[in-house]
Each structure stands twice: as C-alpha cells, then as structure tokens.
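Only one structure is covered here, and it is reproduced in the block below.
A single protein chain has been omitted; all remaining protein chains appear in their positions.
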Amino acid sequence: MSNIVEDFDNYREKMNTRILADNNKIIKRIFNLDTNAFMAGALDVKTKELLGLVASTVLRCDDCVRYHLETCYKEGLTKSEVTEALGIATLVGGTIVIPHLRRAYEFWEALEQQQE
Amino acid sequence: MSNIVEDFDNYREKMNTRILADNNKIIKRIFNLDTNAFMAGALDVKTKELLGLVASTVLRCDDCVRYHLETCYKEGLTKSEVTEALGIATLVGGTIVIPHLRRAYEFWEALEQQQE
Amino acid sequence: MSNIVEDFDNYREKMNTRILADNNKIIKRIFNLDTNAFMAGALDVKTKELLGLVASTVLRCDDCVRYHLETCYKEGLTKSEVTEALGIATLVGGTIVIPHLRRAYEFWEALEQQQE
Amino acid sequence: MSNIVEDFDNYREKMNTRILADNNKIIKRIFNLDTNAFMAGALDVKTKELLGLVASTVLRCDDCVRYHLETCYKEGLTKSEVTEALGIATLVGGTIVIPHLRRAYEFWEALEQQQE
Amino acid sequence: MSNIVEDFDNYREKMNTRILADNNKIIKRIFNLDTNAFMAGALDVKTKELLGLVASTVLRCDDCVRYHLETCYKEGLTKSEVTEALGIATLVGGTIVIPHLRRAYEFWEALEQQQE
Partner (left out) sequence: MSNIVEDFDNYREKMNTRILADNNKIIKRIFNLDTNAFMAGALDVKTKELLGLVASTVLRCDDCVRYHLETCYKEGLTKSEVTEALGIATLVGGTIVIPHLRRAYEFWEALEQQQE
C-alpha cells in the first residue's frame, strides 16, 4: 500500500521540475515563497506544518493534504496530533471534508508502513 | 459498469471503519451527527437526501454526491426527481459543476444496472 | 427590525433592473433560467426552494440565503422545516456556515415580524 | 475604533442565544462540538486556535476570523505569531484572501486598543 | 453615489499601509508579486485585468472585484467588455455570483459618475 506515497512523490517531483523549467517568473516565486513560509519563525516548523495541513484539508485539496502529511510525518508529529488537527478541519469545513479524511488516513498509514 | 458502485462502497466502508477505530472524539461525533441529520423530522427522508445531494453537488464533492445518489436510489426517488435537483445544483453552482454532473449520471446509471 | 427585509428587496430590485437593462444576453438568460428552475416539475416548489436555500447556505452567500428564505416564507414553509434544512447545511458545510446561520435566523424573524 | 470588537461580540452573543433557544438538535450539537474541539488535547489550546484562525482565513469567513483572533488574543498569542499564521493562510489561499487580511489586521489592532 | 469608490480606495490604502508596515516577509512578497503579475508580458495589461476580474468574481470576493473594476476602468476597457467578462464569470460560477454582479454593476456606474 505504501506505493501511494511513492506515486505521489514521483509525480509531484516530475511535474514540479517541468513547471520550474518553464521559467514563468510568477510561478517560480510562488514556489519559492512556499518554501520560505514554512520555515521556523515566530512559530516553529511543526506548528506551521499543522497550519498547512488544516488549510489544505478545509480547502479539500488531496495532494496538498498528502504533501503536508508527509512533512508532518518527517518532522515527527504523532498520529494523535495530526488527527486532532484533521478533526478541527472536519468540524470547520463540514462533512464535505470526510472523503478527504478517508484518503488522509490511508496516506498516513502508508507513510507509517513505508518506514517499517 | 456497476463496479463503480461496489468500489465506492467498499473503499468508503473500509476507511470509515479505520477512522472510527482511531477513536478521535470530534470525528466520531461528526459521523454520528451525520446519521442523525438525515433521519425523518420536520422534513421527510427523501427531501433530506435531496438536500444532501444538492449541497454535495454545489460543493463539488464527487464522493458525497455518490453517497447521496445511492441513498436517494434506495429511498425510491425517481431519476427525474434526482436530475431536477442536479439541475438546480448546476444552475446555482455554475458550469464548473458539469464535470461532477457527468460522474453523477454515470453513477446513477450504474445504480440502475446493478439492480437489474 | 423588519427593515432588513425591505432594504434587501429594494436593493435587489433596483440592481436587477439595471443589470437587465444592460442587455447582456448571457446574464439575461441566466436570470431567466433562475426563474424556470424553481417552478414546479418532478419536484414541488417547496422542495425546490429548500434545495435553493441549502445550496445558498453551504456556498455561504448571504443574499442568496435571504432570497430563498423570503420565498420559503411566502410559500408557507414552517420555521422548523426551514431550520432543519439549515441544520443539514451547517453539518455539510461546517462551522464556517455559522455566521451565515446567525444572519439567516435574524432575517427569518424579520420576515415573521413584518407580517404581524 | 474598538467598537468593532464590541459590535461583533454583541451581535454574535445575541444571535447565538436565539439560535440555541430554537432547540434544533443538529445545530445545538454542532455548537457543542465547536467548544470541545478547541480544548487542550494532543495539541494545546494556542495551536488549536491558530488552526481555527487559518481554516477561517483560507475559507474567507470574516466573522470566524474575528472570533479566532479574539480567542488568540485572550490566550496570549503574540501579534507576530498571529500574523505569521495569517501569512501562511494568504499564501495557501491566494491574494483573494487579502481583503480579509485587511479586516483581520484592523480587528487585531482594535483588540489591542481595547485593553489599553 | 461615487462615495463607494472613495470609501473603498481609502480603506484599502489605509489598511495596506498598516499591513506593509508590519514587515511580515511572506505577506510583503505576496503584495509585491501581485503588482508584478498584472504587468504586460505575453499578455497585455487589459487582458490580465480581465483575468483578475473573472478570477475575483467566480471566487466571489467583492473587494477584489472592485479593485479590478477600478483598474479596468483606468485602463480604458469598455463597459461591454467588462460585462461580457462578468457574464462568463456568472455562467462558470453560477447564480451564486449574482449578488456580487449587482454590487459590481453599482461600482462600475459609480466609477463612471465619478469621472463626469
């Protein structure tokens, strides 16, 4: 099942490379900002990743959720911290979020299995 | 073609089981509320299912649309009642809804074929 | 307090007149479709108004909510029917809907007071 | 200028009281869940309030933003922590968030002035 | 009636100044990108302003619509060009866009009157 992690990572990397090769200044700067915005500042990296996760979840963007789940996992956030954040996202965003919650749980479990 | 119904049902059931096993109180209560909200009250079940269908369609959530289409089908709503509701959803939500309309029609036809 | 109903009706009518006077074919046809879509068909007018109300609420459009509340009121839907529909909209759309729920309750009460 | 805080609080309290008096079970439970979801758990209250703030901002709900700004302020979060969270919300949600950012800054400054 | 233009411009300028004074790097860069993105490139300024207008309209952000209407007006776009773009936005975004269309027409007329 851990293939959903690899598949996501590979497609993301392949297409990001092509987009950045295209040399569109606005898009390149947005990608650059994206890296900077999640670096430690007044808030630490873990908190920022949870903010990114919740923003992605209420806006119902599966790929963005996957990206932040992966970073949360690498940063050492626990499953209960992550699912508590997802619970808030489901409450604020409504039951319309539930299908994305299913895929988020599946992806998190794939991340856990990949490391075993 | 009726496999799209089974595939949807199986994945939904599998992941709902895992989510509920996780014992996150907020998420469990939201799932519980979801069951209660669609029971007969001042409005009957059929009307409520149509409300759920239209809400899901304008918010463009394919899985939520599939879920309510399946319940509408089981509750005995006719195709013309369901597509009239989908027509309102397309008007209110705009042409951006049309790709979801395609998948909704496909799913409804799969529901009809499954029973044959 | 019933002025919020009059204010809404007057502004809506004034600007609709100006928009239609502008003779933009696409916009005129959309306005026309809007009238047709809520007429009795496979579904009755009351059900359709509730569908319009729920669609407007989950998409968080206060003016659309007000419009459908007013039509629901005129069509004789009861407060408990309307609030049950709003409850489904809040569950599906999430707590982000609550500020719109406050304004919807206020508007409904203004509709009731206006008739006294 | 601090009146925008009082005005918001008063209207919110007045309408919440009326909504809860209406005794709609689904809506009452959602209000109840909303209180529980932001209590300390695997994540502390400050982090949860920032999650609520970011969710509200990307979904562009001014009243929800105001509510979480007020709670953030009461919980002792600093302006730089709050604006860093708002920066992430603006990046994830896009420039469409900027008008809400203006009103968020204005509200935060009103909160600061109110305490003086 | 042209006060709605002045009121919008003044509030926007006042709050933008305060936001930029706050020195949040991410937010400042997003403001900066916003200026660059609408400069002439492969597409001319008029076309880009119409793109900004349609994006703002389907995302139903009144202040963003006002900002782009004002720039469209200054760039010399005609009313029929602007309303044709708004017609596409209403079709793609659905009737939920109509209340924003009312305010857009009102603002455009205020822009025209202001110049007289």
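Residue numbering begins at 1 within each chain, and the chains themselves are lettered A, B, C, D and E in the order written.
Going forward, contacts are C-beta pairs under 8 Å (C-beta built on N, C-alpha and C of every residue); 3 or more make two chains touch, one makes a residue touch a chain.
None of these values were measured; they are calculated from a predicted model.
K.L.:
Wait, the hidden chain, what does it touch out of the ones we have here?
P.N.:
Those shown chains that the absent chain touches are A, B, C, D, E.
K.L.:
With respect to the chain omitted from the figure, which of E:10, E:47 or E:113 is a touching residue?
P.N.:
E:47
K.L.:
Have a look at E:5, E:19, E:85 or E:101 and name the one touching the chain we're not showing.
P.N.:
Here the residue in touch with the unshown chain is E:85.
K.L.:
Residue by residue, what part of subunit D touches the chain that was omitted?
P.N.:
Touch with the absent chain occurs at residues 58, 90-97.
K.L.:
Provide the residue numbers of subunit B that touch the chain removed from this figure.
P.N.:
60, 79-80, 83-84, 86-88, 90-91, 95-96, 98-99, 101-103, 105-106, 109
K.L.:
Given the full complex, what residues of subunit A touch the hidden partner chain?
P.N.:
11-12, 15-16, 18-19, 22, 24-27, 30-31, 34, 55-56, 59, 61-64
Throughout what follows, only the chains that are shown with their structure count from here on.
K.L.:
Using the contact definition given at the top, which chains are in touch with both subunit B and subunit E?
P.N.:
Per touch definition, common to subunit B and subunit E: A, C, D.
K.L.:
Quick check on the interfaces: D-E is repeated by which of C-E, B-E or B-D, going by over half of contact pairs matching?
P.N.:
Selected from C-E, B-E or B-D as the counterpart of D-E: C-E.
K.L.:
What chain is the most remote from subunit A, judged by the mean position of CA atoms in each chain?
P.N.:
With centres defined by C-alpha atoms, farthest from subunit A sits C.
K.L.:
In steps of 5 degrees, what rotation angle do you get fitting subunit C onto subunit E on the CA atoms?
P.N.:
120
K.L.:
Weigh B-C against C-D on C-beta contact pairs and write down the one with more.
P.N.:
Result: the pair with more contacts is B-C.
K.L.:
Quick check: how many Å separate the C-alpha centres of subunit A and subunit C?
P.N.:
Chain centres of subunit A and subunit C, defined by C-alpha means, are spaced 37 Å apart.
K.L.:
Determine the centre-to-centre distance between subunit A and subunit E, using the mean Cα coordinates as centres, and give it in whole Å.
P.N.:
Distance between chain centres, rounded to whole Å: 31 Å.
K.L.:
Just curious, how far off is subunit D from subunit A if you go by their C-alpha centres, in Å?
P.N.:
23
K.L.:
Give the residues of subunit B that touch two or more other chains, as numbers and ranges in rising order.
P.N.:
In subunit B, the residues touching two or more other chains are 25-26, 30, 33-34, 37, 55-56, 58-59, 64, 91-93.
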